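Structure, as structure tokens:
Here we show just some of the chains, and they stay where they sit in the whole.
Letters A and B name the chains as they come in the text, with residue numbers starting at 1 for each one.
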């Protein structure tokens, strides 16, 4: 793939070689992200930030990535400070900000928005999450975290836990993992199982998949436990939610004696106990940090 | 005019020579605005951004202009994130931000605000729109668009269409055009005619003016059709609005066979059909982009 001037809409637009190339560049970016080296390779360049929905990690890590490389950002952090309040349609705004910028990052609550606007904008468009749709840079940083911690992605045993039905993060990650030679466990309540369509696609890719509703069943053969939140609203019956919730809350007692590492796309609410934070298990803050070098790598590749 | 350290409040503070000088500098800024050259002439300089009203194009193009020249910005994009919520008066805020900055851009919903605060601030103040008042940098970019597309402003035939009674953009533009040797048509519903006072001023300047409520009458002798929105709220009778609306909506069918170019200050709602966007007629996105080089030129001239 020639990255120069490309749009980044879905992780499925990449192949394994593309992903490995981005992760390789991200390794070189890490000392700059950690403020141990400085760089001005994007000096004078502008990144348009169109956040129609609030975000902390994604927005700030894109900004950090751009600024650590000597570049600048323009845009808005919520629709309220744009002319959206005057009734301006999305595409006019995006097209104009695209003309001001060298690349555009967009987050929107409506699935398909990023792909839709990409066609109208001359510069590269990066999807930073479009509702139930895609969030490809999250998946890239998830993969980078695995690679950085284990030195590889192939041969890992990865358990995805929580809401596997609605979570866009785990869907994208599942497709990405299917490019590698990994074993995957899906751990979820019956009501929130991974959709059949995705299971089918993974089967075709030759990924070994095992489904269960009990984390204890797979914990000993797990290298990485990837946790996502289970939202109360997904259950018609609140009592059903209360009954299930405890079994999907991770604490340090559960992890004791294992070599599992715990990842989470964040924000978490209470699905990971704070007693995991500073143990050898908890890697979600490190994971969040890796958003910076991964996004630096992308920006370097995309902006001419 | 010596630009250094001057306030930019109204287009009427400029004479033709001033305007031509700014536009000449803007031409040189264009490759930097297009990211084809880089510049650090404003490195270490700060532009204060005081946006008491939301804005996309104006705010972001000022930020883009400053940052493309190596400078930075500080400020707020809406009154809510300032101490205005604690009851601080405007002048204290503006004076303090002026002390932090090398120049200040202000947008406010109250006419006269920019002129009022300019006297209290040591650094140059740029009016980025004060309610029904002035928005001089919009007029400069309108003129720049004409100049870039036609190579000149003199001898052009320009039709201003829509709400000519309340629109600050068309009032400023009318006064600016009066400095050049142009023919002007005013096309509006009877209820929204250009105010007599402005007609009178233009008459004194020797501008040829023709008024009509029918765009078809003047389309064939028009080089530039400058469209503005007609707001429903301007009509006491909603039926009157519905009756009129269609005649002031521009689509590609209307333009077919002409050499007219269409401009619009944006945001548009539905006064220009999207089928004009990617034709040879539609120039409003190009126009919006020219906000960057024009504001770069101003910032370069104003900041010592």
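One rule holds in what follows: a contact is a pair of C-beta atoms (placed from the backbone, for glycine too) under 8 Å apart; a residue touches a chain by one contact, two chains touch by 3 or more.
Just so it is clear, the model here is predicted, and its values are computed rather than measured.
S.K.: Beyond the 2 copies placed here, what is the full number of copies in the complex?
M.R.: In total, this homomeric complex is made of 3 copies.
Everything that follows uses one rule, which is that only the chains that are shown with their structure count from here on.
S.K.: Suppose a student superposes the Cα atoms of chain A on chain B; what rotation angle should they report, nearest 5 degrees?
M.R.: Rounded to 5 degrees, the superposing rotation is 120 degrees.
S.K.: Provide the C-alpha centroid distance between chain A and chain B, rounded to the nearest whole angstrom.
M.R.: Chain centroid spacing, chain A to chain B, equals 40 Å.
S.K.: Show me the residue ranges of chain B that touch chain A in the complex, using the header's touch definition.
M.R.: The contact residues of chain B facing chain A are 32, 35, 38-40, 51, 54-57, 60-61, 63-64, 67-68, 70, 72, 77-78, 266-269, 285, 288-289, 292.
S.K.: Within the complex, which stretch of chain A touches chain B?
M.R.: 43-46, 48, 72, 74-76, 80-88, 92-93, 95-97, 99-102
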